[in-house]
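Pasting a structure below so you can have a look.
All protein chains but one are shown in place.
Order of writing sets the labels: A, B and C. Residues in every chain begin at 1.
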Amino acid sequence: MIVAGVDVGSTTSKAVVLDDRRQIAGTSLLPTGANVVRAAERAFREALAASKRDESEAAYVIGTGYGRYKVAFGDDQVTEIGCHARGAQFLFPDTRTIVDIGGQDTKAIRISDRGEVLDFSMNDKCAAGTGRFLDACANVIGMTLDEIGPASMNAQKPIRITNVCTVFVESEIIAHLARGEKVEDILRGVHLAIGSRTAGLVRRVGTNPAVTFTGGVSRNVGMVQALEERLGVSVHVSPLSQWMGALGAALIALERVEGGAVHRIAAGGAA
Amino acid sequence: MITAGVDIGAGTTKAVLMDDAGRILVKVSERSGARLDAAGSRALAAVLEKAGLRREDIAYVAATGYGRYQLPERDIQITEVTCHARGASYLFPGTRCLLDIGAQSTRAIRVDDAGRVMRFRMNDRCAAGAGRFLERVARALEVPLDDLGPMSLHSADPQAISSICAVLAESEVISLVTSGKATEDILMGAHLSIADRALALLRQVGVDGEVTVTGGVVLNRGMLTALERRLGRTVNASPDTVYAGAIGAALLGFVRLRKLGEAR
Amino acid sequence: MSAPLGRVEDLRSLVEDVTFPRAREWKEGGGKVVGSFPVYAPMELVHAAGMLPVHLFGAGGGVEIEAADSRIQSFVCSITRSTLELGLRGNLDAFDGFVFTNICDVARNLSGVFARNFRGKTVEYLHLPQNVGSGAAVDYMTGELRRLLATLERMGGVNISNDALAQSLRAFEENRALVRDLHEIRSKAPWLLPASEAYVLTRAGGLLPKEEHTRLLRETLAEIRSRSSRSMDKMRILLLGSFCEQPPFALLRAMEDAGCYVLDDDLALGLRFLDRPLAANGDPLRAIAEGFVHGAAMSSVCHTVRPKTEWLLQRARELQVDGVLFCTAKFCEPALYDYVPYKEVLEKADIPHLHVEFEEKMTAFEHAKTQVETFVESVMFG
Partner (left out) sequence: MATTTQTTVPPDLGKTMQRDMLAKYYGALETANADGVPVAYLFIPGNIVELTQCFGFLPVYPEINALQCGIKKVAGENIIRAEDLGYSADVCGYVKNDIGLMLKDRQSPFGRLPTPDLLVCNYSGCNTFIKWFEALAHFYGSEFFLLDIPYIRESEISPGDVAYVVAQLKELIARCEARTGVTFSEARLREILGYSREAEDLWVEILHLARERPSPFDSYFEAVFYMAPVNMLRGTPESVEYYRQVLREMRARTDERRGPVPEEKFRVVIEGPPAWPHFRAFWELFKRWGAVAVASTYSKVGGLYDQGVRHDPSRPLESIAEYAMNGYTNWNLAKRADLLRRYVEEYEADALVIHSVKSCRSFSVGQADFRESFVNELGIPTLMIESDLADPRYFQEAQLRNRIDAFFESLTQRRLTGATA
């Protein structure tokens, strides 16, 4: 018996197949693109292929992320808040606080020792799209997303970036460039600005350790350092952080099966 | 007499030479690169070389654009709004209002019959980023930037995108994508939302009379169609308007020369 | 001790220092410090209680906003966020109390946020009369001042006599007269005194002990009158809209460099709020109340019987300005509402005008600077 979690995000779609011993049997990661329904199906099929298991063995599938309602073949949908909480607590049992910097929203979640969501806070309108904030900065400076993290680490004199707004930060960076400021100093300033804002969000739900940093942006070492500096605590980061939502969804699916829930399709068609 | 107009933008730098009969002798356009001060001097040297002239043959050099203070050879620096207005009126003499839609900022300018600025208004911080917004919409929809305009023209049912803010508008685009709306309908919706914001700016300075559009957006058929649909009449647009800033600077050079001549 | 004052750069660094050195010095000397949110507050009472009155004008770009952003939403002006951030970071620990007034809904509610987050401090909110046309306004405001006096007496464990109040009133009146002289010079001979210099001289009055600021004004006024710089071909403008959150000093400088003489403005209006001398004799509290109800400066935060648009046209003609520049803080509602009737009457009177937005924390203001340059060019090249 296997279960699956399919996380359809604004930029990438991910899936995780889990077996009944909670071992990850297969994963997938691909750009969501313009057709969301197809992206969900492809993510699920690729994860199944990686797990070398057959679709018929899937006892329960849960969709999450912005496109969760488009996971047509799923048995249920759960928001990414619930899934990131479940996934982070599974990988690091001492987790009490989760920080997820996603493409659209930044989330801070407080959980109980059993992984229940006790409180969460999300970014303010003007601080939306933190993932895109980094994307916009990399674009203006002419670097890739993977390069800006390491580049920001060797800054001597970080420049204070005052703009919260993704659109206006580009003109601020262009002005600093035009003044001949060093690229790594600007990048360090950008990472610290996001670190400050995210720390403010975490403080709203309380910075009780241990803190787990999830989502694609956590692969950026410069962002991990900036967040740890602003939070004043070290953070867990897992190489699986991009699949945290899909893993959490799969874990919840497994708990549903263990709790007696029956696979909708096996039970003869959609509810 | 010959004057030079050099428009040093964040992306590209343009330079033109004009004679006192108001003819454009020669024009160049180059990438600005990271060092803005070098960009201006490089463009000036290129336009002189193309015309087979030397700096001494030029009676007056006017700089404009983002890097207008960084051209050592200049006699004066003038802002891009003032130069754009004069240059666009040179290219389209009937112009009464000018809409300049760039990557970051949108400008609405009311001009008199001689191309002088009467009133102008620039976008609010929250309504910034028209060009940049289109680039990100192109990436979200996996459509090459140059196809944005043509593709949006096939739209049968444009999707309304209401947010003023480009970031929130992008989230709306992503929600439309996740709810399976047709790509061309989303694209036309995106163009119309930019057109609405730009025309709202223009209405604040007065939208009656001939409208001329400048800025990178001029090359995008979809954007011009969206503007004309919302405006209810045609607009002037031509690839030459990308030189409007440099042309305006050169023409204003002659205005200063006449004033200095009278002063002596 | 503090750096020698008088030179503009020293004043600027004092005004931009968000650690409030002079307040800490006063506190270490055993005194108490009371801060007020930027537009008008009757600080004579704080002076009479033997405490140091300090005008809080936010943190400018001086502090990274972190905690406050999760307490105050994004559609609120920056001065509110930076003032709360200063409190949460401990920059205001030397202060014993804060006075807020009805500048706008945000300033009013900020007093509630301060009261909950800084329980050890005294937080007072004064509802200053808006119906300045009512016969009951002066009595009501005198009552409100008496309420503030009782709070200060409790805070200081002192009894504030009428003589102490009268003496503080005289000290403030003397200072106000010099501030009026300062701004009189720059409206008549702007080439002698740039707006940016007049601004930091005025702002210093919100940080220094009143007597020290009065001495500083006397010395500087004498030096200014002896200057011999000549008038240049610049655009004469009236600057409006920056009465609460202040534009960055560098933006003010950039506007003057772009070719403007700023003949008058409402910068740091809270320190220039009482327009005319107060009645010297009788009950000092009633004198302040009458000064506020009948002689307050025109501003967007106070209703006036006379339409503000009438005042604007008269002021523009008095100063013979070439144009009016509305320079408003992002999200500043009172200023943004007044802009529309003002814009209408200026258009009818054919007086050029421009509206630019700023945030106190801005470091790159190309957007605003280019607009001001274009404004100057449109008049010069017009």
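Rule of thumb we're sticking to: contacts are C-beta pairs under 8 Å (C-beta built on N, C-alpha and C of every residue); 3 or more make two chains touch, one makes a residue touch a chain.
Being a predicted model, the structure only gives us computed values, none of them experimental.
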item: Among the chains presented, those that the missing one touches; value: A, B, C
item: Which residue of B:Ala46, B:Ala59, B:Ile164 or B:Leu219 touches the chain not shown here; value: B:Ile164
item: Among C:Ser36, C:Ser70, C:Asn91 or C:Ser299, residue touching the chain not depicted; value: C:Ser70
item: Contact residue for the chain not shown (choose from A:Asp105, A:Asp135 or A:Glu172); value: A:Asp105
item: Absent-chain interface as seen on subunit A, which is shown; value: 66, 76, 78-82, 104-105, 112, 114, 116-122, 124-125, 204-206
item: Footprint left on subunit C by the chain that the document does not show; value: 70-73, 75-76, 80, 102-106, 108-113, 115-117, 125-127, 129-131, 133-137, 139-140, 143-144, 147, 300-301, 303, 307-309, 330-331, 333-334, 336-341, 343-344, 355
item: Touch residues of subunit B, complete complex, unshown partner; value: 124, 126-127, 162-164, 168, 171-172, 174-175, 178, 200, 203-204
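Criterion: only the chains that are shown with their structure count from here on.
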item: Intercentroid distance (Cα basis), subunit B paired with subunit A, Å; value: 39
item: Set of subunit C residues in contact with two or more other chains; value: 366-367
item: Shared interface positions of subunit A, touching two or more other chains; value: 125-126, 171
item: List of subunit A residues in touch with subunit B within their complex; value: 8, 10-11, 31-37, 66-67, 69-70, 104, 125-126, 128-129, 132, 136, 165-168, 170-171, 174, 177-178
item: Touching residues (chain side subunit A, partner subunit C) in the complex; value: 121, 124-127, 160, 162, 164, 171-172, 175-176, 192-193, 196-197, 199-201, 203-204, 230
item: Complex interface listing, subunit B residues touching subunit C; value: 66, 78-82, 105, 116-118, 120-122, 124-125, 252, 255
